[in-house]
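Everything on this sheet refers to the single structure shown next.
A protein chain is absent from this complex, but the other protein chains hold their places.
And then chain A:
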């Protein structure tokens, strides 16, 4: 204790000695520093922002002054999309549009199953047994035996392990893509992809890379670029999933995707393929199995096939099929599947019966193809209009050969052609798009749909009427 006391005293003495021996400037500097610290400690703090908080009165003024936009802008009475064509009765082969009876060249009823008696009988039986709605999503007593049966039948028909049904065609691909592709993943998608795919991609928040329509060289360039990126950051590359999204038969252009080359690219660059077959299901292929059958490709090479049942199957809803490894995931993460009521049983029963008819009459597809080719040939040589689409595509576009300056005027011109045809008994429609929302807006066109119910005379009549209309309106 005494030693410590002596030690402390000795330190104190040393300090005082140091003070005496220090040079004057050092002492003065230290003194100034100490005074500065004391001043800083006692001075007021100030905010970084120069602006002070608003007073209550100013806030109230701001609230008073703010004027929002109207909820919706007013729509001019002559907006081209405002006045719908009203169809009285079923939209079958002979359709009554706005009171006038016409031959239907506008509804996607490719196999003519909309008016089929067997399909209606099956739907009636289902209505008697189940009523109309399912009153619940699939997880909460909304799964009916018809749904399970339809899923089994679709999987068997497409020769895949499993299928999953959605209650709305648009929601099918729009829910399937975000279930697999998340933020940070990369999706290569064709420019001409339909709106449902675009919405699915937007919901997924992944990196989207567009490649030119059906241009495999462009796609390969993008894939190569991605490969060089990967080499810079291999750890990130190991967890980034990649997908290619294409359509079997494109709705916007009427042509098919080059699937064999895509498969080659898939294995070369290790990218998964999602195929959207809404228009090609029930149309392409010897038995109507779609573009994989058309090209003779093993269906397991495609990771996911999505289609809607609203075209060839003349029902409502959509389905995805593929291996169980892939499809089963959607049962818990497909938003349109988990959080929405299931498909009404009468529509599922109608789809099953339609599938039966497709399986029992495989020659129906060749008949459709012949008619498409005939119509495609007939429509060649119309002055002012060019045919866009493959010869075997049942959904063609007729575009203006020369635009007359603005899209609005083109639309008006095509409307006159359509009205001419409607007045003479052929029901046609323009292809509709949301001009501001589409990524790559296709040019305005008239949609021509060929179905198996149209006779050869009717096809010829429609073609000649279009020639006449084009002559009178465009010249």
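Please note the rule applied: a residue touches a chain if its C-beta (ideal position, glycine included) is under 8 Å from a C-beta of that chain, and two chains touch if they have at least 3 such contacts; residues count from 1.
By our rule, contacts and distances are computed from a predicted model.
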Q: Look at the options "serine C-palmitoyltransferase", "C1GALT1-specific chaperone 1", "Pyrroline-5-carboxylate reductase" or "BRISC complex subunit Abraxas 2-like isoform X2" and return the one that UniProt uses as the protein name of the missing chain.
A: "serine C-palmitoyltransferase"
Q: Would you indicate which residue among A:20, A:42 or A:84 is in contact with the undisplayed chain?
A: A:84
Q: Could you tell which one of A:160, A:292 or A:311 touches the chain left off the display?
A: A:311
Q.
Counting contacts across the full complex, list the positions on chain A that touch the omitted chain.
A. 54, 59, 62-63, 66-69, 71-75, 79, 81-82, 84-92, 95, 97, 104, 106-109, 113-116, 119-120, 123-124, 127-136, 138-145, 147-148, 167-171, 174, 180, 194-196, 199, 202-203, 237-242, 267, 270, 272, 300, 308, 310-311, 313-316, 323-326, 328-329, 331-332, 335-336, 339-341, 343-344, 346-347, 350, 427, 429-434, 437, 447
